[in-house]
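Left out: one protein chain. Kept in place: all the others.
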Amino acid sequence: MNTEDDDTRQPTFDDARRRFLKGLGVGAAGAVAAASLPTPAWGGQTLKDALGGFFQKHYQKMSPEEVQAALERVERRAKERFGVDINCENTPPMEGVVFGYAINLSRCKGYRECVAGCVKENNQGRDSQVQYIRVLELKKGDFNLEHSDHYYEHETVPRDGHFYLPVQCMQCDDPPCVKACPVEATWMEPDGIVVIDYDWCIGCRYCMAACPYWARHFNWTNPQIPAEELNPETHYLGNRPRPKGVVEKCHFCVQRTRKGRQPACMEACPTGARVFGNLLDPKSEIRYILEHKTVFRLKEELGTDPKFWYYSD
Amino acid sequence: MKLLRFFADSLREMFRGPPGYWAWLGGLAMIVAVGAWNYLDQVRDGLVITGMSDQVSWGFYIANFAFLVGIAAAAVLLVIPAYLFDRKDVKEVVLVGEGMAVAAVVMAMTFVTLDLGHPERLWHALPGIGRFNFPHSLLAWDIVVLSGYLVLNIAIPFYILFTRYRGHEPNFNLYFPLVVIAMFWAVSIHTVTAFLFSANPSRPFWHTALLGPRFIASAFASGPALIIMVLQAVRKFTDYPVSQSVIDLLALIMTFALQISVFFVGVELFTDFYNEGAHAASIHYLFLGIGDFGALRPWIWSALTMNVTAMIILMIHPLRRNIVTLNIACVLAFIGIWIEKGMGLVIPGFIPTPLGEIFEYTPTGKELLITAGVWALGVLVFTLVTRPVIAIQVGRLRYEKVPGPAQVKDFIR
Partner (left out) sequence: MQTETGGCRGGFCLAIRVRSKGVHVTHDSFAASPVCRGISSRVRIFALSVAALWSCFAVNGVAAGDEPQDATQRQLHFKGYPDAPSFQVLPRRDDLFFYPCSQCHEFMEASDTVRELDSPHDIELDHGGGRLWCIQCHSMDERDMLWTMLKEPVDFDEAYIVCGGCHANRQRDWYYGSHGKRLEVWQGERVLYNCTHCHDAHSPSIKPRAPVAAPPVRAGMERPDGEVHRPESVWQRHEAVQQGGTAGEH
C-alpha cells in the first residue's frame, strides 16, 4: 500500500487511533493550560487553585508542604482580587507564652482609635462592615449592658457622667464557640489565641450564637478592601483576606504578636489604656495588673474563663 | 431485578394521575423553581440578601428548621399507637406519617444547608476526611440524629413496601426493633434540636431546661395538626382508606399536647416576669417590646391567641369531633406554633445581643421566596412519595399482577 496516496486509500483503524491520541494529547495540554488560567467560572481563580482550595485539609491536619501551598493560594487570591502582593505567613506560637489582655477603664475615653486601628491592620471588609472591637458607652453608676449606647457620636469624648467599655473577643480559656463548631474550624492555639481556619469554616454561625460577648462576626458579603489600604503583612490564621460566608473575630493580631509586636488596638490607643503581654511571665505588666489591681472579667459567671480583664486605677 | 422494577413502577406511579394532580405538581415545581432561582442570588452575593445581621445571625431559615424537625418527630405519634398499642386503624396510615417525616426531615436539612455560608464545604463535617466535632458540638449531634432518622424512616417503610410489592408479608420481628429505635430516635431528634439552643448560656432566652419539653410538646401539637389535615386530603383525593378513629386519636393527642404547650408558655411568662432581671430582656422584648422596639409583639400575641383558641376548641368534645371546627383548630395550632417556635423562639434569642444592643430582624423578600421554595419542595417530596406508598398498600402496585379485584383488608395487617 502506497502511503503517499492519502487521498485515495480508506482510513484505517491505525489512522483513527492516531487521530484520537493526537486529539487526546492536544486536549490534555489544553486542559492543563486551562487549569492555570483564571476564569470567571471559578470566581477568578485558576481551576487548579479552585480545586486545591476546595480539597484543602484542615489547618491542623495539613503537612508543611500543604500549608505552604495554602499560603501561596491565599497570596495568589489576594493578588487576583485586589491587585496587591501580600505576604501570608504561618508564624508558629512562641514557646512559653500565653497571651493576656487588660483594659484600664479609668483611661479609656471612648475615642474608638482601637477600632480604627484594628480595621486597618486586619483587612476587614468595609462593605461587610465587620469590626472586631465595639466600644460601649455607659452611664456612670450603671453597668447594665442593655443600657449601653453602641453608636454614640458626640462632638467630644468622654461625655460627662459616662464611661466607656471596649469589648472584643475575650479569647476564653473554655471557649463556648470552640465547643459549638461542628467542623472544628475554630480552636485555641497553644499561645491562648482562639483562631479560625477561614478555609475550613462552613459558615453555619453556631459559634456566633454561642459567644456570650458578641465577638464573632460574619462576612455576609465579599469583604471589600480598598487596595491602597490592604495590609500586606498577613498570617493565615489572622488578617489574611477572607472569603465571604465565613466567620471572623479578633485574634490578638496573631500576625504581629507572634513576632513580638503589640496588637494594633494597643498600639493605636493614645491613652495607654490597653495592656497586653505574656501571662506566663511573672514580671510582665499584665501579671502586675492582675495581681495588684482590682480586675474583673465580663460575664464571669458563665465560666468561659476569658483572658481579657478590665481594671481601674 | 425486582428492586429495579420496584423503583421503575414507583416512579411511574408518582408521575401518573388526573390533570388536577399534574396541576398540583406543576404549581409546586414552579414555587421550587422560584426559590432555587433566588437561591442562586444568595450563592452569588452571599447571605447579605437575607435580613440577617451580626446581631440576629439566625433567622427565617433556622426558624423553619426548628419547626420542621418537630413535625418530623411527630410521626412517632402514629408509630407508637400502631406498633406498640397494636391499633390496626393507625397501622393503616402509619406509612403516610413516615412519608411526612421524610419530607419534613428533607425540608429541615435543606433549610440548614442553605443557611450556610459555604454549603459546598459540608464535606468538612464527615468523620475521617473532615473534622467532625462529635460529641462536643450540638450541631454535630443534630447532623447525626437527623441523618439517622432519615435513614430509619426510609429503611423501614422501604422494607415493608418492597416486601408487600413482592407479594409477601413483612417480617415483624425484623422491622419491629427498628421501629422501637425509631420511636426513641424521634424524640431524640427534637430534644437534640432543643439542646442546640438551650446549650448556650450566652442566650438567656434559650438557656432553660424547659426548652426541650417545650419543643416536644409543641411538636406533638403541631405535628398531629398537620397529619390530620393531610390524612383528610389523602382520604379525599386518593383511594386510600383513612379511618375516622385515627383522626380522633390524633385530635386527642393534640389536645393534651397543646394544653401542655400553652401551660409551658405560661410557666415561662411567670418565671421571667415575676422577678424580672436582665435575663428576661428577650421575653420582655418579645411580648411587650423594649423602648421603641417591638416588631415581634403582634406576632407572638397572635400566635398565643391562636394556640389558646385551638386549645379551647379541642377541649370541647363536640367541637373536637366536628370536622369543621377540628380543621379550624388544626390550622390555628399549626400556624400558631409555627410562629411561636420559629420567629417567636429563634429571633428573640438574639434580641438584645449579649452586649445589650437591640437590633431587629425582618426577613427579606428573597428569603421568603427561598423559604417558600423549600416548603414546596417538601410538599412535592411528600406528594410523590405517597403515591407509590398508597398504591402498594392498597394493592394496586405489585411485582406480579394480582388476580381479581384487590381488597384492602387482604393486604393490610
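A and B label the chains in the order they appear, each numbered from 1.
In this section, a contact is a pair of C-beta atoms (placed from the backbone, for glycine too) under 8 Å apart; a residue touches a chain by one contact, two chains touch by 3 or more.
In this text the structure is predicted, and so the values were computed from the model without any measurement.
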Candidate in contact with the missing chain, chosen from A:67, A:84 or A:116: A:116
Chain not shown, touching residues in chain B: 48, 53-54, 290-293, 358-360
Absent-chain interface as seen on chain A, which is shown: 102, 104, 107, 109-113, 115-117, 120-121, 127-129, 131, 134, 139, 141-142, 146-158, 220-221, 257, 260-264, 266-272, 275-278, 281, 283-286, 288-289, 292-293, 311, 313
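Assume only the chains that are shown with their structure count from here on.
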Chain centre separation (chain A, chain B; CA means) in Å: 37
Residues on chain B engaged by chain A in the complex (per definition of touch): 45-48, 52-55, 57-58, 112, 115-122, 124-125, 130-133, 136-140, 143, 196-197, 199-203, 278, 281, 349-350, 352-357
Chain B-touching residues of chain A, taken from the complex the two chains share: 54, 58, 61, 128, 130, 134, 136, 144-148, 150, 167, 176, 179-185, 200-206, 208-214, 217-222, 243-247, 299, 302-303
